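Omission of a single protein chain aside, the complex is shown with its protein chains in their original locations.
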Amino acid sequence: MKKRNRLQLDEQGRLKHFLTIEGLNRQLLIDILDTAESLTSISEQSIKKVPLLRGKTIVNLFFEASTRTRTTFELAAKRLSADVLNINIQASATAKGETLLDTLRNLEAMHCDMFVVRHADSGAAHFIAQHAAPHISVINAGDGQHAHPTQAMLDMFTIRREKGEFHRLTVAIVGDIRHSRVARSQIHALSMLGVEDIRIIAPKTLIPTEPDAFGVHVFHDLREGLRDVDVVIMLRLQKERMRGASLPSEHEYFQRYGLTEAKLELAKPDVTVMHPGPINRGVEIDSEVADGPRSVILQQVSHGIAVRMAIMAMAMQQRPPETAEGERR
Amino acid sequence: MKKRNRLQLDEQGRLKHFLTIEGLNRQLLIDILDTAESLTSISEQSIKKVPLLRGKTIVNLFFEASTRTRTTFELAAKRLSADVLNINIQASATAKGETLLDTLRNLEAMHCDMFVVRHADSGAAHFIAQHAAPHISVINAGDGQHAHPTQAMLDMFTIRREKGEFHRLTVAIVGDIRHSRVARSQIHALSMLGVEDIRIIAPKTLIPTEPDAFGVHVFHDLREGLRDVDVVIMLRLQKERMRGASLPSEHEYFQRYGLTEAKLELAKPDVTVMHPGPINRGVEIDSEVADGPRSVILQQVSHGIAVRMAIMAMAMQQRPPETAEGERR
Partner (left out) sequence: MKKRNRLQLDEQGRLKHFLTIEGLNRQLLIDILDTAESLTSISEQSIKKVPLLRGKTIVNLFFEASTRTRTTFELAAKRLSADVLNINIQASATAKGETLLDTLRNLEAMHCDMFVVRHADSGAAHFIAQHAAPHISVINAGDGQHAHPTQAMLDMFTIRREKGEFHRLTVAIVGDIRHSRVARSQIHALSMLGVEDIRIIAPKTLIPTEPDAFGVHVFHDLREGLRDVDVVIMLRLQKERMRGASLPSEHEYFQRYGLTEAKLELAKPDVTVMHPGPINRGVEIDSEVADGPRSVILQQVSHGIAVRMAIMAMAMQQRPPETAEGERR
């Protein structure tokens, strides 16, 4: 934990790399949310640009294809006025036998400033941050089943916008918790921000092996777990896993764990429904719920731009002036 | 017609989406040509940039690959100072099972401003415009066999540049009219701008089923149809269709419908030769004609940038200052 902390923060305790929620502290998460708040208006105004990262070079280093995540980071970077390079590493020099570290050394030598890393292996962004030159910031855009911390932060931003605070909330995460980097990062962030009742709801085969380590309450029955929750976060069902033995049929999954309006009645009347997307309609969530008044799924996408702008700007030690002037919410 | 009109124009009758020539009006087409005229000089000056769309995000949403069309829209957008996102939708989230509408909702939530849509299905751009959020403009960059209106407008721009006006012209379109979205949009635009003698020249199998609906004169003999024309527009022969029964051999096609200098003698002496490109040399057009003094094929490409800049700026309600000041031709 300590070591990770030292890797992510500089000597003054400011954000340097953003790899995982673990090892960060409550105040830093609040700072990210506040900075994102001050940047939200950028994407809503007519000229969607601030010069915070003008002349900086940000590399989208994607070892795993993802149009959606790549797009949000590219947009966030462009709205900060940075130059963006998209590198699909499968098609690049590593195919010619160059090692990953040699690829990094080369991008550093080109005076790139930031690597946004997506990789199928847990720990990849961490490994890259450990080996990067001192002037480089690394942002984890999803590594294996380990972490997806920018997704977790945009979820926290959405919850704060909806509920105003964290302490008195009950938040349930539903779906394949065991294999989900999103869930792992969400649980750490919710816990750090003071949510007292965090629930995970899933069939036994999709619960992490040591759920107690996360300090969460485990439910196998969706109806039971939804009782009186303030926020329910549905996870995307990776259909690939359906083919393994670990899951019932898609239809049966929907019967037991799919979120419908009827089941949602058990939650608080002002319950907020979230999903990291892309959604599988009729598998983990009914269209009526996804498109209904309690869903903030599209707001999550909007907030994703502001939160990623905030994290990128902070990692480069460039804060928007309003934040510096203490205009925080 | 009325409905389409309402979709493409806002309440003040200004351009909102650009999906098809049908349902627009003569004055709006003239406005586009005038605006393009005032933007032509941008691409010719040393610094090829105007800040009309600075801070806007334009998404090239291509469901069908097309380097050439994508490139012209990307250049036009960049010269208007917009940020451009290229999304190849085959490789994106729809492959993960996300529906088209969910993809749209997500791009809207990211505060994108404009979708430039290319799709193999007729009506796709129209469908997207119908379902897009109010702040989004949709530009049709070619949908199935239905329409390719920016191509038609650059052709009109080229004709006006060459001939000065439309009323007294005879314009012939030669080739696979039946399956051509380009021809369909050209016929509507020529007619709306007042061209009285519009001819289509093709073998019977390539004539639309109801040519009368278009108010055109039908010819099956190229020599006959070319007599005294002011403008001849050759269409690209889709070689894929050759393999079907509907066409003779490539050689025979050239004999009967290929444009040569000899056949061109039948047209007016100052005839203008056009082609949307890319050309099949020796199939629908002889190299001598394509590269000859009456060909304006490359000028069409140049004009394509200015016309697309004009349409994008107008759809975003951003007109170049010169136009606003009434400096129209």
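In order of appearance the chains are A and B, and numbering begins at 1 in each one.
Heads up, the rule we're going with is that contacts are C-beta pairs under 8 Å (C-beta built on N, C-alpha and C of every residue); 3 or more make two chains touch, one makes a residue touch a chain.
None of these values were measured; they are calculated from a predicted model.
S.K.: Taking the entire complex into account, which one of B:12, B:67 or B:249 touches the absent chain?
M.R.: With B:12, B:67 or B:249 as choices, the missing chain is touched by B:67.
S.K.: Using the touch definition up top, pick the residue from B:11, B:44 or B:270 that touches the left-out chain.
M.R.: Here the residue in touch with the unshown chain is B:44.
S.K.: If the hidden chain were put back, which residues of chain B would touch it?
M.R.: Contacting residues on chain B, toward the hidden partner: 43-49, 65, 67-68, 71-72, 74-75, 78-79, 239, 277-281, 298-299, 301-302, 304-305.
S.K.: What chain A residues would touch the chain not displayed?
M.R.: With respect to the unshown chain, the touching residues of chain A are 54-57, 83, 85, 87-88, 91-93, 96-99, 102, 105-112.
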